[in-house]
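Below is one structure. I have some questions about it.
A single protein chain has been removed from this complex, and every other one stays in its place.
Now for subunit A:
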């Protein structure tokens, strides 16, 4: 690459680039890889999966074209943002949406000053008239929508500044708050909105959606991959789709539409990196084009069952021998292999709680230990010590019974 200050060199390089006719500043490339999460975002309300109750209520309000203030809450990846965007699109159509909808999220500064200025100013503007063509194909109700995404990361002060604004301009502006934890929204705000709970997606709906995406993208996969995806994503459809895309990239070499295409190379590099990281896992050698269950688990950071089973086996009481040496050796390896402590805790927990050999009393004690260790990990304690402590104490409880 030419040095920045070497003007002549740069000019020559630029000229060379021009002559080889690769216009790098093309505005929109139809083949540009889009994250599948964006690509398969529901485009209308009826496409939103699994939130039947919410959707039917919203559709009814759509017909009467009178909308209350809304508060959407629920775990990540359940379609909150998608729903409100789809709703806005059905109300206004793509053109009018630009002037009628204001979207603010946590990446924008949302202190009290922004609420006072930006939000208030937008709320105050009188509604522009819809053109004849627009109003013929869309309802175009006479109000604007302000979407406050990730509202639970707004400060208390900023939230209280909203209170009066919401009421004063309610004739021409509707608010839609989106959050994960409804408890972080102050009561006065919550009581001004009609609440919609988004529940985690059930298996059936996630499966339908994932299979549909896999079919459209021509992804080949082994049996059980979809099940694995549903299991690791825990009802978070966005997570499941991202994992599916990563896995597809890992297994299917990218077919280059034309030589020297820029974006694809970056993807290939990522692929190589993933490859390097897994040298110790011979199963992941990319000989098959089908996505395997193991590669899904690797992408999701799930620890192989064998490792967890080994650790549990080491925790079992043994006659005349302390469990310490085995456990400490295994824990050291787990930490060195880079597994996350949170994941270890989660998987151990799932194994232990559903183990029928352990008595209910022992489980009581064990669950207490888990809660304590989890809290400590969240506080940023050392992972090695905490996992070791966890394993040793479990082994103590198991030995007691």
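Of note:
Assume contacts are C-beta pairs under 8 Å (C-beta built on N, C-alpha and C of every residue); 3 or more make two chains touch, one makes a residue touch a chain; residues count from 1.
Everything that follows uses one rule, which is that contacts and distances are computed from a predicted model.
Only one chain is not pictured, and the protein name UniProt records for it, out of "Nucleoporin SEH1", "DNA polymerase III, clamp loader complex, gamma/delta/delta subunit", "Ubiquitin-like protein-like protein SMT3" or "NADH dehydrogenase [ubiquinone] iron-sulfur protein 4, mitochondrial", is "DNA polymerase III, clamp loader complex, gamma/delta/delta subunit". The chain not displayed touches subunit A at residues 1-2, 4, 10, 13-14, 16-17, 24-25, 32, 35, 38, 76-77, 105-109, 111, 149-150, 153, 236, 238-239, 242, 246, 262-263, 265-266, 270, 273-274, 277-278, 280, 298-301, 322, 324, 332, 336-343, 373, 376-377, 379-386, 388-389, 392-393, 395-396.
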